[in-house]
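Here the complex is missing one protein chain, while the rest keep their positions.
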Amino acid sequence: MAHEHAALQHHFDDMDQQLEASTLGMWAFLITEVLFFGGLFAGYLIYRTKFPEAFDLGSHELDIKFGAINTAVLIGSSLTMVLAVYFAQLGQRMKIVFFLFATLVLGGTFLGIKAVEYSHKIHDGLLPGPGFTFDSPIADQVRIFFSFYFAMTGLHAFHMIIGAGLLSWLMYNAWQGKYDSSYNTPVELVGLYWHFVDIVWIFLFPLLYLIGRN
Amino acid sequence: MSTAVFKPSKSQLADQSDGASNYLNAGFSAKSWLLTVDHKRIAILYLISITLFFFLGGLFAVLIRLELLTPQGDLMQAETYNKMFTMHGIVMIFFFLIPSIPAVLGNFLIPLMIGAKDLAFPRINLLSWYIYSVGGLFTFAAIVFGGVDTGWTFYTPYSSTYSNSNVILVAVGVFITGFSSILTGLNFIVTIHKMRAPGMTWFRLPLFVWAHYATSIIQVLGTPVVTAAIMLIGLERLFGFGIFDPKLGGDPLLFQHLFWFYSHPAVYIMILPGMGVISEVITCFAKKKVFGYSFIAFSSIAIAVLGFLVWGHHMFTSGQSVYTSLVFSILTFLVAVPSAIKVFNWTATLYKGAVSYDAPMLYALGFIGLFTIGGLTGIFLGTLAVDVHVHDTYFVVAHFHYIMVGGAIMAYMAGLHFWWPKITGRLYPEGWARFSALVIFIGFHLTFFPQFIVGYLGMPRRYHVYPEEFQILNVLSTAGATILGVGYLIPLIYFTWSLKSGPKASANPWGAKGLEWEKASSPPSQYNFEKTPVVTEEAYDYEPTIWLK
Partner (left out) sequence: MSQHIVPMRVYFVIFFSLLILTAVTVWVAFFDLGAVNDAVALGIATTKAMLVILYFMHVRYSSKLTWIFAATGFLFLIILLAFTLSDVLTRDWIPVSAGWGGGAQ
């Protein structure tokens, strides 16, 4: 090695090894995330199979406009995230900060729309629990649909909030000029995380909003 | 990879002035331990924590065995007894067995064995110990506030709807501790992939490292699913979701599927690292190259993968589909194949070796016998028709204690004795160690062998009263447990003694092969090696014994 990079930790030989290890670690973490959400998807699949009518009914209660707009917003945030990574690789400080900020704004928009949706549903008495009201002979089964709706979107929203925290931290560091073409691993790793959260939503949207539309 | 210049940070440079410095005398303040990122010190933190939990779990076992001394419920009521076996299970499994070998021995040894300065993510390693501790505190709080009575399996709908004990607190504890296990596994996987020294190819890795790689796969793939399941129990208790409540159309079996998707492979989290220890100990004390290296290595991976295809054998009598049960039963037999390969290869390694019977070897030999009994009875239980007969009897209790205590804890003891000189730089008293190995072996059999019989005769598990004809076998079991308890206390005493008063150990007291013995001092220096070692030979390259020359 000609010189040692300031960001190189003592137990790595060089920056390549450090980058490869960090990326692999992030992927291993994402595997656990796949299976974490996977537990909920398994539950969804079982009850969808058992109670198809109730799931159609429940799905009808959701507002497809909110779901579709949020999908577009999240895809947009994935684009801005990947552009932040792109400019980090080129080492253009202000553009990194700008696109991280754009990602943060889009993520915030998603959460805002989600909050509006939640308050509508809770107001309509669709939050599972003692206050749950739904006028149908299969109300108990519809309640299970809403259990999954709140559990899955809630866990997803929780991941978004964590992501927003990470983005703010990245923005601060990027502003300080910590990332350039030779070292931008954190931007890349948070990018992987953010895209994963996007993928979860890509599956949640059709499973929760689109079934039984016809 | 290059043998890069050794680059300590500023704060670490201060400690380098002392010539004979090692990781133990690199700093004495509480901060130097509690904020350390050195994998060796974190291993010691884990060693202390899991030892505490081991004796806490042991205390519950003592109370269980005392109650079962007589057929009547004269020591405690049914509710109290339910809490005893639940907390024994939860403490022993989530807070002792799962972290035991990986977090203590694996943490300490993997970087040393592959020639690295540390794990790939030292700060995450420290974080995982803190996460473990927080999870432990929640569980401990639940115990103090009156315990939990669901069984360690948290079966729904009892745990989600009906139990009046501290389910939420314990669920939070287990939930949190799961992340510690995930992070440890993640750290090992990346370390083994990316941190190996020059020349340390995959097929030169010690089998201990292969076993931990397989374990880590399970930790990363399985743990999140049980985490999700436990989260759903919490949501169900707090908000009344109804996912597991049959009254509302929910399916309690869904919980069992999610639970066993992790918890069956979790058995291999407990036993695979033990198998890794045994491979190291057997080769060293037979002074012989291991028989069938690649078979043992790949059988670890095979066990990890096959372990995910058999979870339904815990649910044969639960109302699970008969057809699914058939498939799970057949797949269960497959796990026997890689397990048997290991046993055959260990015994073949002993053949014509120069075998010596030091304490680690005694534990290792004990492991092979006990694991074989535990494994074979597992085949009985995996057989659909037989399981219907012995399900939820003491036969099952005996079976999994042969694997977990006879297997995992024997291996942990073997490993602890084997690497004690390396970890502490001190020798333990060999005579006492051999004596306690013998006491544990005898005590173990006396405790659990009668349980096979009493279970086969029909005594169900999880009851505090039983018919009088089972008393003699239960008295034998309690007597054995007493001996076993003494067997575990002796090492606690002489290990503690040896820390101050044991003779100083040389770098390689056993004449063993491996980077941790040949290239690192006892105890190792703060960054493990003076310079990055270069590996030029296969693992276990012992001189052929005299009979083979």
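Points worth noting:
Just so it is clear, A and B label the chains in written order, and each chain counts residues from 1 on its own.
Keep this in mind: a residue touches a chain if its C-beta (ideal position, glycine included) is under 8 Å from a C-beta of that chain, and two chains touch if they have at least 3 such contacts.
Being a predicted model, the structure only gives us computed values, none of them experimental.
Only one residue from A:Leu8, A:Ala28, A:Leu127 or A:Val142 touches the chain missing from this view: A:Ala28. Contact with the chain that does not appear here is found for just one residue of A:Gln9, A:Gln89 or A:Thr109, A:Gln89. Contact with the chain that does not appear here is found for just one residue of A:Ile75, A:Met94, A:Ile122 or A:Ile161, A:Ile75. Seen across the whole complex, the unshown chain contacts chain A at 15-16, 19-20, 23-24, 27-28, 30-35, 38-39, 41-42, 45-46, 49-50, 64, 68, 71-72, 75-76, 78-79, 81-83, 86, 89-90, 181-182, 184, 188, 191-192, 195-196, 198-199, 202-203, 205-207, 210-211, 213-214. Mapped onto chain B, the interface with the missing chain covers residues 193, 221, 225, 251, 253-254, 257-258, 261, 308-309, 311-312, 319-324, 327-328.
Note that in this section only the chains that are shown with their structure count from here on.
Residue ranges of chain A in contact with chain B, taken from their complex: 1, 4, 8-11, 13-14, 17, 20-21, 24-25, 28-29, 31-33, 35-40, 42-43, 46-47, 50-51, 127-130, 132, 140-141, 143-144, 147-148, 150-151, 155.
Of all the residues in chain B, the ones that touch chain A in their complex are 1-5, 7-9, 12, 116-122, 124, 182, 185-187, 189-191, 193-195, 220-229, 231-232, 235, 239-243, 248-251, 254, 257-258, 261, 527, 532.
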